[in-house]
Structures are given as C-alpha cells and as structure tokens.
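One chain of protein is taken out of this complex; the other chains stay put.
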Amino acid sequence: MIVVLKPGRDAQEEREVSRLLRDAAGVRVTATTWKPTGEELLVCDRGVAADLVDQLTAMSAVERVVPSTGTMRLAGRSFSATDRIVDVAGVAIGGQGFVVAAGPCAVESAEQLEDAATAVTLSAARLLRGGAYKPRTSPYSFQGLGVRGLEMLAAQRKRTGLPVVTEVMSPADVELVAGFADMLQIGTRNMQNFPLLHEVGASGKPVLLKRGMAATIEEWLLAAEHILRHGDGNVVLCERGIRTFEPLTRFTLDLSAVPAVKRLSHLPVIVDPSHGTGHQYLVKPLALAAAAVGADGLLIDVHATPSAALCDGQQALSGAQFDELMGALTPVLAAVGRPLAAAPEATRCR
Amino acid sequence: MIVVLKPGRDAQEEREVSRLLRDAAGVRVTATTWKPTGEELLVCDRGVAADLVDQLTAMSAVERVVPSTGTMRLAGRSFSATDRIVDVAGVAIGGQGFVVAAGPCAVESAEQLEDAATAVTLSAARLLRGGAYKPRTSPYSFQGLGVRGLEMLAAQRKRTGLPVVTEVMSPADVELVAGFADMLQIGTRNMQNFPLLHEVGASGKPVLLKRGMAATIEEWLLAAEHILRHGDGNVVLCERGIRTFEPLTRFTLDLSAVPAVKRLSHLPVIVDPSHGTGHQYLVKPLALAAAAVGADGLLIDVHATPSAALCDGQQALSGAQFDELMGALTPVLAAVGRPLAAAPEATRCR
Amino acid sequence: MIVVLKPGRDAQEEREVSRLLRDAAGVRVTATTWKPTGEELLVCDRGVAADLVDQLTAMSAVERVVPSTGTMRLAGRSFSATDRIVDVAGVAIGGQGFVVAAGPCAVESAEQLEDAATAVTLSAARLLRGGAYKPRTSPYSFQGLGVRGLEMLAAQRKRTGLPVVTEVMSPADVELVAGFADMLQIGTRNMQNFPLLHEVGASGKPVLLKRGMAATIEEWLLAAEHILRHGDGNVVLCERGIRTFEPLTRFTLDLSAVPAVKRLSHLPVIVDPSHGTGHQYLVKPLALAAAAVGADGLLIDVHATPSAALCDGQQALSGAQFDELMGALTPVLAAVGRPLAAAPEATRCR
Partner (left out) sequence: MIVVLKPGRDAQEEREVSRLLRDAAGVRVTATTWKPTGEELLVCDRGVAADLVDQLTAMSAVERVVPSTGTMRLAGRSFSATDRIVDVAGVAIGGQGFVVAAGPCAVESAEQLEDAATAVTLSAARLLRGGAYKPRTSPYSFQGLGVRGLEMLAAQRKRTGLPVVTEVMSPADVELVAGFADMLQIGTRNMQNFPLLHEVGASGKPVLLKRGMAATIEEWLLAAEHILRHGDGNVVLCERGIRTFEPLTRFTLDLSAVPAVKRLSHLPVIVDPSHGTGHQYLVKPLALAAAAVGADGLLIDVHATPSAALCDGQQALSGAQFDELMGALTPVLAAVGRPLAAAPEATRCR
C-alpha cells in the first residue's frame, strides 16, 4: 500500500497519518519521493483494513491511498496505470517505438567495437551495448577491459550518436561507469545484489535490469522495486532466459514473462534472445517472437567475427546476420502495430 | 545410421549387408519400411566407421547410407531434408499453410461442443479438438465422457467439415478412438508410454505428439521415433510448456524448441499456448509469438463459457476471444510469409 | 472428505446421506470399499461446510466423517493415522523393519540374473528386483526380455526365496506380469498413466509407485490415490530423483520428499539412489542418507558385472559393492532405531 501525500499539507497532519499507520495498524513506513511525478509517498510494508483506508483517504494530508499489486509497490500497476517510458539519452524505451540495443557481448578492442558499432548503427539499432566489466564463471576467462573498454564505448557513442548501455558489477564502480554510460546494466548474476541495486538507483542513470536466471517474475519485480525506492523511476526489465533441465539451449527464454510482467507492472520489458538461447541460429526466430509477444525491444549480441569472440561467440550474430534480423523484424512489428523507435537526435542529424 | 536398400536387390546380397553390420560392426539392426516413400530400411542402433560406410555404399543391395542426426534415425534431418507434410483428412500440417486446431479441452455435452465447434469454424480453425478421455491428476476430477464424447465429436465433424483430433490414453482404446477421430493425440503424461506409442503408430492415423512436461527435445524426438518405427511417418509434434520453478504460469512455454526441432527433424511442430501458459490473458500474445517463431500451427482451448468449463477453464478462450486472436494472427503470419491453411474440401463447399 | 458408513446400516438412510451430499452440497461422490479394514466409504470430490459435517456425523448410517489432507482422500493422514504396512509375499514394507530390494536394472540372461540374485540374497536384500519390460527412451536400445525375463525372475524367486518386484508398462500385460511377480512396479514415465494405475490397483498385487521425474509430491500422492481407489491399499511409494538443471547427476534425489510424504500420507516410502543419482560412486552415501532421513527401504541396482550391463550399468553396484553398502547401512539404521527387515519364511528356512 502507498499513501500519496498532498502537496502543501500541514506537518502536524502528516505526523498524524504516520502515527495512524504505525501505531494503529502496526505498519512499517518508508517515506520517498516518486521522481517521475514529484509526488511524496509513504510506502507501507503491507496493506491495512478497509475502514482504515477510508479514514486515511479522508485526511487532509492525503491525496490518495494506493492498494498494492501483489507484493509490488512502486513497480505495480495499481500505483501507475500508464506504461512508463524510460528516456535513455533521447531514446524512448516503453512507448510506441520498439528499441533494439546491439553490440558485442564484451568490448575486446577499439577496432572490434568500431566494426560492431558501425554495423549496428547502419541496421537501425538505437542503443550500443558492450561489456567492459564481464562477470565470468571461471576466473581464468577473459574478464573485460575495464576503464579502457568504457573509453572505447564513449568513443563509439561520440562517433555513431548511439547511447551506450554497459554492465556494472560493483557498487564501488557505479560512479565511474555512470560517467561513461547512458544506461547501467545489472546482469543476471547480480539481480539480487541489493547494495548494487541501491547504488545504481541513486546514480541518476536509467537501469537495465536483467532477470536472474533462477528468479521468479515476482522476485524480478521486487528487485526493480529495490532500484525504484532509491531512484527516479527509470528501470527497464530484460528477460534473458531461465535455467531449466533442457540441455539443447543454454537457457529457456521465457517469453510468457513479457505479457505477465506487463499485467503486473508499468515498467518496459525487452528481451535478450542471444543469451536466452545461446545459439546463433535461434536468435532471429526468437527475436521475431519477442516482437510478436509484445516486448518493447531487444538486446542482441553482434560481433564482426563471431568465431573470434572472446566471450559467447556461439550466440553472436555477424553484421550481415543482424541486418537480416532487422529486415525480418520490421514487418512483424508492423503486424503488431509498432514501428522501430526513432533514432536519437544526435544520430538523426548525421 | 540407416541403410536404405535398393528395390529389386538380390536376397543373398541383402543378407551380406546384414551380416556385415551385425558381425563385423556389432550393430543391432531393425528392418522397416518407410511408408511415405516405400523405401526399405535397415535402421542401425549406432553408426559405423567411415571405411565400413564406404564398403556398404559400394554394395549392390544398398541405395545409400544415411548418417544419424544425433540419436535420431527416421525423425532426423539427415534421413529427410525436406519438411514432412502430414495430411489430416485433407488438412495439410507442415507445409506453407498455418493450421489452427481449436475446441474445448474436454467434451462436456453435445450443446457445449456444438457451440465451440461453431465458433472455431467461423473463425477459420482447420481442426476441431476436444477430449473424450481426460487424464486427470486427481481421480475425483471429471474424467471425460468416453465413447459418448467421441460420438459427439464425430457429429460435429459431420456438421462442420472439420477433421477431429482427440486424445487416446490406453493402447486398448486406440482402435476405438481411431474409428471416430482423424488424428490421435498423445498427451504430455503419455509421451513416454511406449506401448501406446507403438499402438498409435500402427493405427494408420496421423498422431499429434505432445512434449512431455519434463522431456528434453531429444527425448521428445525419440518418442516420435518410437511412433515412426511402427507407423507411416505421420507425426506432428506439439510444444505445450515445460515444468520450471516459475509459479506465475502453469508451465513455461519453450518457444525455442520450435526452431531447435526444425533444425534436427523434418517433422512439423505446432504450439499449445493454452496449456503452455494456463492463463487466458497469455494465450493471444504467445500464439502470435508461436507464429513468429516459425511454428506450423496452434492448438487452442476454446469454450463457449470458459468460467463454466469442467476442465482448465482459466485458460480457455471464449468464441469472441478466439476470433480476436485469429484476427491478430493473420498479419503476423503475413509478416513471416505464411498464410492460414486452406480449409478442407468438406468445409469449403459449405 | 470421506464419509465412512456404518456396517448394517439401513438402505434408506444411506440414500439420504448420498442425497444430502449431492443435492444439498453439490458434491460428487464415489462409493468404494477400503479393503484393509473392510469399511464402506463415500469418497467426496471436496469438503462441505462445518454444519453439514455435523449433520452427516449425526446420521445413523454414518460411522464418521473424515476431512481431507489437502487433495488426498484415501492416501491422506486424516483417513488413517497409523502407518500402513504393505505385505509383499511375507516381507513387510512400512513397519519397523527396513527393506532393501536389489537386483539388476534389466534381466539380461538366466546366468546374469542368477549371479545378481545370489549376491543380493547373501547380503540380506529382502526383495529381488529386475526388469523384463524396459521403458527405453530410444527404440534402438535393449527393450527387455519380456516373458522370458519373467520366467527367469520366477526361477530365482524359487531358488532364493526372495519375493520379486518387476515393472509392468501396459494395462494389457498386468495379468501376465502379476502371474509371475509378487509386486508390480510402475516406472517414473508411467506415474500418470491412469489406465495402467487402475489396472494394477485391481490386480490384487502390491504396487511400487515410482515418482514421476517431474511430478510434485502432491501429484505423486494423487497417482497413489488413483491406485487406491481401484485396489486394496497396498501401495509403496518410491522416490527416484527429479529433473533439475544440474548436469553432474542424472537426476536430483529429493530426500526431503520422504519426511514430507510421511507427514501427508500413511503410505510407506522407499528410495532408489541408483536411478536417483545415476552414478555408482553416489549410491552408497545416498543410500545411507535415505536410511537416516526416515525412508522405509531402498531399491538398488546390482549387477555382477556393471560394465557389461545392457542398461544403466554406470549406476549399478557389483555384488561386492552392494555388500559393502549393506555393511555400512546396518549401524546407520541402528542409529535411527530401525533394524533390517526380517527375511521371509521361505528364505529363513534355507
């Protein structure tokens, strides 16, 4: 339950609201501001009886009382009926347009990134993705270029005009990464890394929150809630496959999660068919399926030479394959009434 | 590995082929006829060394030697590169056209079935589905109408012209059910009921083989192999969701399985988003995704009054909702270059 | 809910009970006899309001009204508080004694079976297991010896005095297999093969019901309920591992299921660590764990020459390894206050 407070309310009246919630109903309350609207909120850890809702609603300090969607508060549909649109340096995710983010899984060198960035820009991707800090199962695998990778990403942003999304793995790195990136990615292994969620929430940057590979939809939305409580409402969810018994695919891409999330939450959802399947030949059909199921966008691994990639090459598309995917995507999007998102101003004026 | 024998070969030469396989290579061999082409085959339980393949290929009784696609033999791509088209009383599954089978999960009464059959016929379904024998987790749930249900299905086939697909649960019932149905359905709980697979294979009817809810894609294709060995090649696969940890959906619909199967096998694949999600509001988006991902058709629960259904009502579409789904489906199919399948002659002349 | 009827009740009064349930409460009722006690029951598909329970309890035809344990009826703790003991030709499963069934996964030859039977008898196994009909994922794997295998099992029973447990796969084979076996096994792939469950229930033989590899505990107990409704109460459950994402073991043995089942149901539970892990080196530690967790027995693959086994050799113990397991088992059983079950009379007099 959320109590939305009236602007210009009396301090004494506000204290009375808090007192009622805490003392009468035993509710724990967190005060926060919902930055998208500037509303001041008392977020409650649970709901209260109907007559207390009535009593609260009648109080002069109270604008309205919002019941909860399941365990969600700020992320829930009951708090915001309208779909949230997240602005990433001029690219709108969650509105009418469909947004494709593409690029290499890992930044490996300036040349490799430039080649991929050129390819994805030409094929109408709207965001450049690439990892400078790579969470790797084995400590003996390539761990990413770190700051040098961030600098290469910034250089390609400048050259192509595409905003950059990149992963951050540690709370201590958030400020650094936010200095280079337009959107911070939380990887599947960190979906419940709560100190990291709080830090990216407070960074002021939009956040791309990948679903944990064994996370339920409810846990995923509660992870978003952790970010929203510390942030300004700019969270985009990314379905990337869950762990099942099926060995033929790397993960099982759960496309039902897209309409399920949209029913429970106002947040945008995109789909990563590259990690979600783990195989090049599955990326295009699952990308088309994601568009048809109602996703707001895609995250695609693109590498100029997939066979030479230092990370996840077996799932990366070449530039030509990516272009083919984008060509096939357009009519499917038209069939479900959504165009590809417009390019950001910086790109358009090129 | 499969050794395809030459027509008109010499008996002595054929014996020599068998001897080589068994004695020299220790391979166990099953002789069978592939009815779609009339070819006579020696299906081997494993492959042999390259020089023995050469030796076999050179023998006068041998037409060609087919390597295996993984563990598959008759179901594998290496045995048949061209997509198999399964004819169900005039409706072609697996060709260019996209086939929708629809109807109630369980036949409950003549009226209920008639209402559903009318609705699905009007909205361009090409097959009528409905269960007369229902596998139910609890013995205290409705178990189906049995023969009376089959009679009702046959009556609606006559009235609407739509071929009928219905489940058979016991080898002893196969002959009976095949007397009423145009296609026999093997349910998810029976995917590895091998005596039943052999019986439906031998029935002469096309078979719709649902994926076991915990079956790997390989196990599913091997279950098809069990049918193919006893039958005439007419197997259609149906992805219907797998069991995972996610509680919000009844199962997790594995759409990646569609292109994965098509790479390994020549058999058609359709998708059941009703059972695969378990929720009415998820059926339409997942049906569109199934079309986009490359499925050959759909299996949809339709009930005139879903809230009154005796079985799985929470996932059934009303006639109006089904019509809306079909309306949305057409442009998505156009986008991927596939029309809805033509109606069988019987329906067309109405 | 179950209504237990009084012996010697008036027919008119019984009709009144049924009328009340059906007409007043809308409950569907199945009349059955619980053979272990001879009680006549009305098994209801759901419960009724407390005042109707009171009204029913007061009726002269009613002995008592039993509420349900979740969805269970006959299998539930509320129906029978005392642990059920299942007698398999003189071997008691579910009482104080701990019962080990052992033998080869598949009967391959008279010699192979004799060697294994000798080994397991000497090491104090109390039941001989072995498969004559083998459900195999691939149609090109060894499918079992059929009737010849049954005859070999019967010969070893005669020789060793050990009762025999063997799998039946098809309803049509139940009578045949029951003619040779002392206990009928339902394999994991057939846990929800309902026609088969009904047939083994009606056979008069005790049934060993393996858990489906993707079955919840509730579904497993409802499968037992299917057997109990047609049978005489002699069902033993067998935990044999469930399917998960972990690739190092063939299945994940779910030992929590043992105390969980014992809380919900009065039926005995044994554990199969051979199939449940798929690896020889894991069988002994998991067998000891099964004893410690409160299982009523074990099912162990034993083969004189595991490396030569036609089926699942990588999980079979040699005779010496089985003897070592039994040696290690005894003190663990003593620690939890349970002895190994006594041998049946036939063996004891040897």
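The chains carry the letters A, B and C, assigned in the order they are written, with residues numbered from 1 in each.
Quick note on the criterion: a residue touches a chain if its C-beta (ideal position, glycine included) is under 8 Å from a C-beta of that chain, and two chains touch if they have at least 3 such contacts.
Quantities reported herein were computed from a predicted structural model and do not represent experimental measurements.
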Worksheet item: Thinking of the whole complex, not just what is shown, which of A:Val48, A:Met169 or A:Leu184 touches the missing chain?
Response: A:Met169
Worksheet item: In the full complex, which of A:Pro67, A:Pro195 or A:Gly327 touches the chain missing from this view?
Response: A:Pro195
Fill in: Absent-chain contact - pick from C:Val29, C:Val200 or C:Ala290
C:Ala290
Response to the item:
Logged for chain C, residues touching the omitted partner chain are 214, 216-218, 242, 244-249, 252-260, 263, 276-277, 281-282, 285-286, 288-294, 328, 331-332, 334-336
Fill in: Touching residues on chain B - with respect to the absent chain
243-245, 247
Worksheet item: Going by the touch rule given at the top, which residues of chain A touch the chain that is not shown?
Response: 28, 30, 43-46, 71, 73, 135-141, 169-173, 189-190, 192-196, 212-214, 219, 222-223, 225-226, 229, 243
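In this section, only the chains that are shown with their structure count from here on.
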Discussion item. Could you classify the chain A-chain B contact as same or different, where same means more than half of all interface residue numbers appear on both copies?
Written reply: same
Worksheet item: If you average the CA atoms of chain B and of chain C, how many Å lie between those two points?
Response: 33
Discussion item. Taking the mean of the CA coordinates per chain, how far is chain A from chain B in Å?
Written reply: 38
Practice prompt. Would you pick out the residues of chain A that each touch at least 2 other chains?
Written response: 244-245, 247
